[in-house]
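Only one protein chain is missing from this complex, and each of the others stays in its spot.
Chain naming follows the written order as A, B and C, and within any one chain the residues start at number 1.
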Amino acid sequence: MEMRVGVIGYGYWGPNLVRNFVESPHFEVAAVSDLDESKRKRAKMRHPNVRVTARAEDLVNATDIDLVAIATPVHTHFDLAMAAIKAGKHVFVEKPITTTSEEALRLIDEADKRGVIVAVDHTFLFTGAVRKLKELVAKKALGNLYYYDSVRVNLGLFQTDVSVVCDLAVHDFSIIDYLFNARPETISANGTSHIPGSQKNVAYITVQHDSGLISHVNVNWLAPVKIRQTLIGGAEKMVVYDDMEPSEKVKIYDHGVTVATQPQSEEEILQMRIGYRKGDVLSPKLDTREALAVELDHLADCLSNNRMPINDGKLGARVVQMMEAAERSMCSNGAPVQLKTLM
Amino acid sequence: MEMRVGVIGYGYWGPNLVRNFVESPHFEVAAVSDLDESKRKRAKMRHPNVRVTARAEDLVNATDIDLVAIATPVHTHFDLAMAAIKAGKHVFVEKPITTTSEEALRLIDEADKRGVIVAVDHTFLFTGAVRKLKELVAKKALGNLYYYDSVRVNLGLFQTDVSVVCDLAVHDFSIIDYLFNARPETISANGTSHIPGSQKNVAYITVQHDSGLISHVNVNWLAPVKIRQTLIGGAEKMVVYDDMEPSEKVKIYDHGVTVATQPQSEEEILQMRIGYRKGDVLSPKLDTREALAVELDHLADCLSNNRMPINDGKLGARVVQMMEAAERSMCSNGAPVQLKTLM
Amino acid sequence: MEMRVGVIGYGYWGPNLVRNFVESPHFEVAAVSDLDESKRKRAKMRHPNVRVTARAEDLVNATDIDLVAIATPVHTHFDLAMAAIKAGKHVFVEKPITTTSEEALRLIDEADKRGVIVAVDHTFLFTGAVRKLKELVAKKALGNLYYYDSVRVNLGLFQTDVSVVCDLAVHDFSIIDYLFNARPETISANGTSHIPGSQKNVAYITVQHDSGLISHVNVNWLAPVKIRQTLIGGAEKMVVYDDMEPSEKVKIYDHGVTVATQPQSEEEILQMRIGYRKGDVLSPKLDTREALAVELDHLADCLSNNRMPINDGKLGARVVQMMEAAERSMCSNGAPVQLKTLM
Partner (left out) sequence: MEMRVGVIGYGYWGPNLVRNFVESPHFEVAAVSDLDESKRKRAKMRHPNVRVTARAEDLVNATDIDLVAIATPVHTHFDLAMAAIKAGKHVFVEKPITTTSEEALRLIDEADKRGVIVAVDHTFLFTGAVRKLKELVAKKALGNLYYYDSVRVNLGLFQTDVSVVCDLAVHDFSIIDYLFNARPETISANGTSHIPGSQKNVAYITVQHDSGLISHVNVNWLAPVKIRQTLIGGAEKMVVYDDMEPSEKVKIYDHGVTVATQPQSEEEILQMRIGYRKGDVLSPKLDTREALAVELDHLADCLSNNRMPINDGKLGARVVQMMEAAERSMCSNGAPVQLKTLM
């Protein structure tokens, strides 16, 4: 049985959504809406059999649509998603789910009442690399987790309505939430805006977790080179995840730390009783299927079995909560912001 | 005219000092001291004509020694340096100069009274790469300076008496102080210790400068790979300085940002009126002479002309002040620490 | 005025041709043919307004078609191209133009008689990187040319009808022909077939040119990693062209060789009177426009101005001549094969 989809927004990401919904055996695209005429024309040209309209409400209210996908600017997510949920539709919304965690909680609440599903398009969770990392963490292959340290910088498009935190750090927040069962306790962030009148274009964010894990995210729209590199340290193994590598994106270092119980000599006491274990490096084969296609399979599976997707509204809300805390800490030069348990 | 040198400490770095002093036409090594007998034996074997002793005070009080070089654990720097200064000797001390900025100021004060010079061995300032960066900044080739962002991580030796900030971040603090005429206003730092009983082995430090520059330093003793990568962003050009590259360590990107004064269209207003200028990349030829040899030439020149070296006690004191602020901020999860003007 | 195009073959490369012809302002796609029904269906789905047929002769004979593009297996090129030429059509044929240089010459001859143009799709000549190299060579920036040395290996698709020379080395042959005014005098090649019944999957080819230039091409379908790296050495400068680099594909090394006229010492006589000049490295900005789109612009320009394209049949024939010589030399374990001047 195919779900019928309406896609709101045919700008930067919308065409990818439409293409993947079209090629999925689980979905059928019934309609696309966009406020911009040239984008509607392009949609019509590429998909002559799909209804195209300027009015998002036509999709929200259509009786032949089961799922509304929302790929519009962030500040419009809440109203569109709420309308779709109230019309009894499932919702698949671009990241971040909303601009505030309070709005996110209201969407989740309404969806629960209506018995519909809200999924957030945190595409990175469905890449071969992150799924492999999840597998490693799940089987405790890295040992006790020490740190997650990510650099995500490039010469990026400035946007007026969102900062670099909302644009880039949001990816790491979703990965951190997904990979680790480690509640963030405090967030300390520093950032700055180098272009007058624009939002923050550089941000350095540190998250202290209850488990002793420390996460760090470095995002920058003004870097000369594109870097997508994450180090994950554990007591048993360490990982380098470099998304710019064409094929060997994940490397697992058999490097660990052994703390000797008895110091051997005075020199050892001075320089700690720590031994490093340096071993092989393994770069596991990764699934190279397009992440969005994997994500839609997961969504279809959850919809037909009435299960919550891993990228559900709650994960989306927690990600927004981290964004909020980071933005707040940046206003006071890094003063730590406590995170309360959302749900 | 040759200066006669006494080197206190023949452990990890001392042999490099002795070798470079020996090979310099400006210095002659008169004596070496170390508390450890095996190290004294090694010194004697390699340099049969040099006096070797267990007693540092022999060097401090020797009448045939003009300059005392100190390569001992950090907590011993102050007493040794103060004794040497009071004995009328010039001092060349390993980084960091002392454990507190207050001690550093006392050394500087005493040296001023005695008319001797205190230099701190911030070797990085004398590498071909950092000298090229200084040249670029000095001629304003990068334009208005936006950020300095450094990752300096590896599987490093744990030490009991100092943290990763004192071991690694100190390099970046000295480079930041040297390169930019930008007073640090606040420091926010987060870090953690993953090995019970040890000092911080991971630290993320952000410095807000009065000029609008933001500096960030990421140091880690538990990383699976060695990374020494610094990005420097300016309005006109941007730099990647990768010290692990065998030859092309510095790359200058002719990438800049142009802010349009008049928005052209509604789309442009939404996505900012910013244009990127992407141009050539230049990797300038660097001087490959050993940094320590260059540093000793500079020291000899300053000593014979009675000028202050660029790595004088004041720079050393400011570096220690940044360390202190970072350590203090780490105790309160990133709460910003104000830096007062030292001198 | 738009040229009307018929595209024969909608397999691996055909869809790229159709898409680029469709998006070009200079061309209009009238018809597509393919023997395979599923490929015809795909073409029809994507381009509902284009005639789709199983019969290539329909395109060759169509009165509304000016240019026939041929993207079929190599052994079919000659017959299809000859038929199109005889029908008075211009021809744009995939590389290599034909399986033998004799066939290529017959096509050129026939096209000359009919006053039509034959262009060969050597797409690499239109990349930003190769155009930059041409610019450097044209203005003699590298000085006297010493060598061209290319490694082009990967885990590639085995094909029954062609060897790795025809599949991969052909790219280098076209680049060598285009970049240098250096007639190949002899070709020596070695290769082998590791899979019983298949054509050569590894080949090492050396070309000696009349100018003193030596070219070397290393192609391999069984390499664990994808490498696309070319070194070009000149007396004044040297180039590394690495097509796998995401942005800095071309690096120009200001390295050269200086031969001293007078030996200075006995040591120098023994170790040659040669000095290396090591200088800056420049990575010039490259045009990132899709090469095929640039190529079609050039083709349109040549067609409307009745000029020969740089990738004309003659270049195509010389490339095939090099292929033939390489295959012949491989049969006798590297014995050199003389190349005669084709035209």
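Just so it is clear, a contact is a pair of C-beta atoms (placed from the backbone, for glycine too) under 8 Å apart; a residue touches a chain by one contact, two chains touch by 3 or more.
Since we're looking at a predicted model, the values are computed, not measured.
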item: Per the touch definition above, residue among C:Thr123, C:Ser174 or C:Asn220 touching the missing chain; value: C:Asn220
item: Full-complex contact with the absent chain, from C:Asp58, C:Asp149 or C:Glu245; value: C:Asp149
item: Sole contact to the chain not displayed, among A:Asp36, A:Glu248 or A:Asp297; value: A:Glu248
item: Residue ranges of subunit B at the interface with the undisplayed chain; value: 48, 226, 244, 246
item: Chain not shown, touching residues in subunit C; value: 73, 146-147, 149, 151, 153, 155, 157-161, 186, 188-192, 194-196, 198, 202, 204, 206, 208, 212, 214, 216, 218, 220, 222-225, 231, 233, 235, 238-240, 251, 253, 255, 257, 259, 269-272, 274, 276, 278, 329, 332-336
item: For subunit A, the residues touching the chain missing from this view; value: 248, 251, 254, 278-285
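Here is the rule we go by: only the chains that are shown with their structure count from here on.
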item: Copy pair subunit B, subunit C: interface residue numbering same or different (half cut); value: same
item: Chain centroid nearest the full-protein CA centroid; value: A
item: Centre distance in Å when subunit A and subunit B are each reduced to the mean of their C-alpha atoms; value: 38
item: CA centroid of subunit A to CA centroid of subunit C, Å; value: 42
